[in-house]
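Read through the structure below, which is laid out as structure tokens, and then see the notes.
One protein chain omitted, others in place.
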Amino acid sequence: MKVMGTSFGRNLGLGSLALVAVALASAPARAEVSPETAFVFNTFSFLVHGFLVMWMAAGFAMLESGLVRTKNTATICLKNIALYAVAGILYYIIGYNLMYVDVSGYIGSFSLFYNPSSAEIDLIGAGGDATPEQIAAVVDNGYSKMSDWFFQMVFVATAASIVSGTLAERIKFWPFMLFTVILTGFLYPIQGSWTWGLGWLNDAGFSDFAGSTLVHSVGGWAALTGAIILGARKGKYGADGSVHPMPGANLPLATLGTFILWFGWFGFNGGSQLALGSAADAANIAIVYVNTNLAACAGVVAAMILTQLLYKKIDLTITLNGAIAGLVAITANPDVQNHLLAIFVGGVGGMLVVFAVPLMDKLKIDDVVGAISAHLVAGIWGTLAVALDADSFSTQLWAQIKGIVAVGVFMVVTSSIVWLVMKYTIGLRVDEEAEEMGLDKAELGMEAYPEFGHGSQSF
Amino acid sequence: MKVMGTSFGRNLGLGSLALVAVALASAPARAEVSPETAFVFNTFSFLVHGFLVMWMAAGFAMLESGLVRTKNTATICLKNIALYAVAGILYYIIGYNLMYVDVSGYIGSFSLFYNPSSAEIDLIGAGGDATPEQIAAVVDNGYSKMSDWFFQMVFVATAASIVSGTLAERIKFWPFMLFTVILTGFLYPIQGSWTWGLGWLNDAGFSDFAGSTLVHSVGGWAALTGAIILGARKGKYGADGSVHPMPGANLPLATLGTFILWFGWFGFNGGSQLALGSAADAANIAIVYVNTNLAACAGVVAAMILTQLLYKKIDLTITLNGAIAGLVAITANPDVQNHLLAIFVGGVGGMLVVFAVPLMDKLKIDDVVGAISAHLVAGIWGTLAVALDADSFSTQLWAQIKGIVAVGVFMVVTSSIVWLVMKYTIGLRVDEEAEEMGLDKAELGMEAYPEFGHGSQSF
Partner (left out) sequence: MKVMGTSFGRNLGLGSLALVAVALASAPARAEVSPETAFVFNTFSFLVHGFLVMWMAAGFAMLESGLVRTKNTATICLKNIALYAVAGILYYIIGYNLMYVDVSGYIGSFSLFYNPSSAEIDLIGAGGDATPEQIAAVVDNGYSKMSDWFFQMVFVATAASIVSGTLAERIKFWPFMLFTVILTGFLYPIQGSWTWGLGWLNDAGFSDFAGSTLVHSVGGWAALTGAIILGARKGKYGADGSVHPMPGANLPLATLGTFILWFGWFGFNGGSQLALGSAADAANIAIVYVNTNLAACAGVVAAMILTQLLYKKIDLTITLNGAIAGLVAITANPDVQNHLLAIFVGGVGGMLVVFAVPLMDKLKIDDVVGAISAHLVAGIWGTLAVALDADSFSTQLWAQIKGIVAVGVFMVVTSSIVWLVMKYTIGLRVDEEAEEMGLDKAELGMEAYPEFGHGSQSF
């Protein structure tokens, strides 16, 4: 198994940093990437791939807007932009430091804020008069500090985005935002420090290239505990075990959201190489792009064929979730050099969704958009599948299980506590009347589509 | 005529590769782009421009979702994500090799799959211990192999996307997918090998920078034969020669789709320079961006003014297709150095759409979204217009006609065979009842907008 960008931690782009060192020693004689050029490449990779991941916030917003009913659409729009905003601020105030600064096994620094290095400030201030020493002081770090912050920040927003869809149509707005504060400021960064902060899970050999577990399962676990503690939507499950379908109101928007996520995932996985400043890094990122794409393709095809076989009709929503599941599954190991394995991993992800969605309904876990199936179930699968590409299958499998369990236990315990405390204090759920009326009118006093009338399937 | 990236074939970024050779010989004495730096630039250009082109799949999905009627909207969403997925897998399994590997005039290799080079795998595996020889072995290729695969793959998806819109509202789902398999696995790559694979059409002097003919007309020809063989939608054309308008259900989505396509086209044309690793490449890509934008602008303005003059009202749908036609038209020669020529080429493209759309109706060719007009007609125009920028107008014009005819004949014959075989075996068209009911209910058992009621113009 090649381990670039994983066993050396998420903050080290091995290839290019090593090249930097070599090049510093012998720059004139080599035809390679100069240290400063590598710095620019690495920084630009964080920024370009980061803006793609930021855009995934819009993908979740559209996916969820399309899959809720009209009476709750404005609220889900609001939640999606609000959670991104809260994630950004909390991760700035405390989250990043907890995750990446001076991690000693289980947690990083409790210091506040995160800023450019003084070397960077000096260099920028010097402008055209910068000395070689000033340049070297910055270039030495391999990439600009704030570009990394930006890239990591959009990841925490992704984790938070996963939660909103599952809990839609019945959770109160402000308690949801409070949960987002805790998730993005504390829970996500603490578990993240264990692996990407080079803490104990990284030492234990756990490998998760771009976050099948660290991002997607984390969001999925929080969604799962939330869904259980919050309960199903009124009328969703009959006393007789029947399941009342509550179809999404705007499937083109859901489709758009899925395409946005797919598009953004090139940033999510590609940028997680954490470096672009060498031929090795560039070649590996290209492999990542190809696998990301193939896994999603396979997820779509698998979900389509399976729903056709099982139900004699293709389900658009399941197919969209098949794409997402394929993407989630490959995220733990998107630089696998055997592209057929990527197709396999993504395809299984797509199939898992087909079974997981009705299973959730059987368990009366009401997941409005299928996020638990697509992000948690496929995330676990993808994380395990890393072992298929490992030097030692059993060793790696054991490490992967360790990581999945550790993160799962942590997230289930902590998120349950947060949900339960809120449930029994400020309250988590809108009252029945508000749920019936829809959150848009009840909580926001507005309608998402005030002019579109109401068809036969309105609720 | 400047010929970078065309006469030397689509897989050679001339400027930067030549520089690589020069720089390898005399690196220390020059202040230029080092070979490894050029490799990173070239690879990153494929990736960045490639993700833009991938995003065009969402553009087609939104454009077509907006232009069909509500009862067929979920199906067109499904088709668009499914065709992208199928294209990705088929082009991986066989298509790319047919198009680019060991092309001997008329076709490439029948080998399966496509993988990173062993040199790339070695380099990635070496990590920080890579030797200069290992780096050189990779850098020598000019760009990462899989980055090129990714970029080429999103092109085949574009060709397939063109077909779905024209045939919407009456074609069965699985036959359409089967056609997509054949188009993306075989038809597109075979004709592509003639020019971009450096086959006989390239030798004949045919020039098509980013695919006015190779991508857009190819999709357009397949759509045309499909539309004829499938027949018009029930009720579209009266026995008395009347045309019954069936307006699109969601024009903001169609507008969004057009903007997405425009945005993605910077990747489509810009990335087709196939290199970024030299000042010449970068400067030429900038010219490409400017022309791409100006041609689309001209297509919009021309279509608007012409519809105002002809019909006294501006037609939004025609204007959107005017933008697309301008983009398609400039695609054969987007690096023309006279920007006024780009405005002219795009403007004529926009005007052609205004005439082609009603002409199709007169011919009773039922093109739901206007794709034949925007992609085939404007694609032919743009391909011919390459001659306006050539050293010898008549020589180039002759070469262009040869290419247009060769690709046209090939696509008409092969796609007709495929459509006809399906028509008389598994069937191509849903039955009348299903068409009346809408494909969403008939084939998917769902509605795209279940709550929006039905206005006076529902069908």
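Here the chain labels run A and B in written order, and each chain numbers its own residues starting at 1.
In this text, a contact is a pair of C-beta atoms (placed from the backbone, for glycine too) under 8 Å apart; a residue touches a chain by one contact, two chains touch by 3 or more.
For clarity, every value in this text was computed on a predicted model and none was experimentally measured.
From the options B:Gly127, B:Gly270 or B:Gly379, the residue with contact to the chain not on display is B:Gly270. Screening A:Val48, A:Leu261 or A:Val430 against the full complex identifies A:Val48 as the residue touching the chain left out. For subunit B, the residues in touch with the chain missing from this view are 2-4, 14-15, 17-19, 28-34, 37, 41, 45, 48, 52, 69-70, 247, 249-252, 255-256, 258-260, 262-263, 266, 270, 276-287, 289-290, 293-294, 296-301, 304, 313-317, 319-320, 323, 335, 337-340, 343, 449, 452-459. As for the chain not pictured, it touches subunit A at residues 23-24, 27-28, 34-37, 39-40, 43-44, 46-48, 50-51, 54-55, 57-58, 61-62, 65-66, 73-74, 77-78, 80-82, 84-86, 88-89, 92, 113-116, 120-121, 123-130, 132, 135, 138-139, 144-147, 149-150, 153, 173, 250, 253, 256, 443-455.
Note that in this section only the chains that are shown with their structure count from here on.
A separation of 31 Å divides the Cα centre of subunit A from that of subunit B.
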